[in-house]
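Note that this complex is displayed minus one protein chain, with the remaining chains in position.
After this line comes chain A, so read on.
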Amino acid sequence: MAPDRIVVVGHAAVTCLGPDLDTTWRRLVAGESGLSSRPDRLDPGQYLQDVAGLVDGVGPGTPLEDPAIARLGSRFVHFGLLAARQAWADAGLDRGDLGVPGDRVAVVVGSGLGGLDLYHAEGRRASSRKTLATGPYLVPGLIANQAAGQVSQQLGLHGPSLSPANACATGGHAIASAALLLRAGEADLAVCGASESAFTPEVVNGFVTMKAMLARKPGDRSAGDPSQASRPFSVDRAGFVMAEGAGILVLATESAARRFGLTPQAVLEGWATNSDGFHVAQPHPDRVRRCLELAIGHAGIHPEQVDYYNAHGTSTSVNDRVEAEAVKAIFGDRARALPVSSIKGAVGHALGAAPAIEAAVCVRALREQVVPPTINHRADPALDLDFVPDEARGARLGRILSASFGFGGTNNALVFGRWNDA
């Protein structure tokens, strides 16, 4: 008997384009950017870069702050819970009368860096104090599993709880880990994804110093127009632009979805994770390619059956080149006809949350049959693929391959298929 399929029954994202996926998707396919220069939040006297993808209007200290977690001042916890509440509602599970037992729902919500914003703020505050005391909500808000903890607590979910921390592949690992729990029978449903907000001078300046992040530079095309800062696969790409946000999927086994009357939106057909074992930050071309192959193999399909490749596409010189070469190696003669795009041009790079945001976007793309564009694109002759430049494109999408790669050499790829009840 074929194993129970894993289906997506809810999806949501909180991004710099909007505090929900509907807004994010609408602006994404319109070719808009969520990036801006924000000296109000990122003081140029402290930050080497003030262009960023910030989420405004929700989170701690705002009028729309979630009162259930008001004491936890770290932004990633708020974004994670907000996206989880939205995905839960998107699945229709907020009705509460579907009979889903809380102890059969897993929560796998990770974060690359956790509550470093709170750590930084509390450290500054404590340094001026006459005693060595630190706020009692520092550690609860700092720990990287607190977004998962609050999703469990506020939604009443008591199955397994895991919080992957796999750098910029975190959200993908969370979704794959959730699928493994479902497949192993440890849970019927899983709330999975990742959340991130790590804007501190140390983190931003560290990324700039290691030349991963776009530096503030007078001659750069972002100097007059911050929306052009992130330009994946472009000839003049010069580093990623940091963002914050969260992406959450609700997964279910197909049989559980039927049992509880949940409507499948897409199928998680395959997933893969592997490790470079190579370098602290640089990707390894062979292992990246291998990860994509593993995911395609795990889905039981051939590369020709992939209709769109949703790229990691950070807008860094090395990553984009390595990734484009991996796509060419796998898709061969067909590579140039395959739509390849990175939404990071529009939403920046939300680090660990990025793969989960992209997963939610892929689910929406399957539903809408639209490929979101790579904005700010200026062709690089060395990367001759179809990057869906600047304008969204209608397409017949049966399957999407989405990949993410993280510092520490950790890779992830997911295959989403269109839901077909036949």
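Note that in this section a contact is a pair of C-beta atoms (placed from the backbone, for glycine too) under 8 Å apart; a residue touches a chain by one contact, two chains touch by 3 or more; residues count from 1.
Quick note on the criterion: contacts and distances are computed from a predicted model.
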Its UniProt record identifies the chain omitted here, from "ABC transporter permease", "NADH-quinone oxidoreductase subunit E", "ABC-type multidrug transport system, ATPase component" or "Acyl carrier protein", as "Acyl carrier protein"
One chain is left out of this view; which of A:Gly45, A:Pro67, A:Gly185 or A:Pro381 touches it in the full complex? A:Pro67
Given A:Arg41, A:Arg129, A:Arg183 or A:Arg258, the one touching the chain that is not displayed: A:Arg129
Residues of chain A in contact with the chain that isn't shown? 67, 70-71, 125, 129-131, 133, 135-137, 140
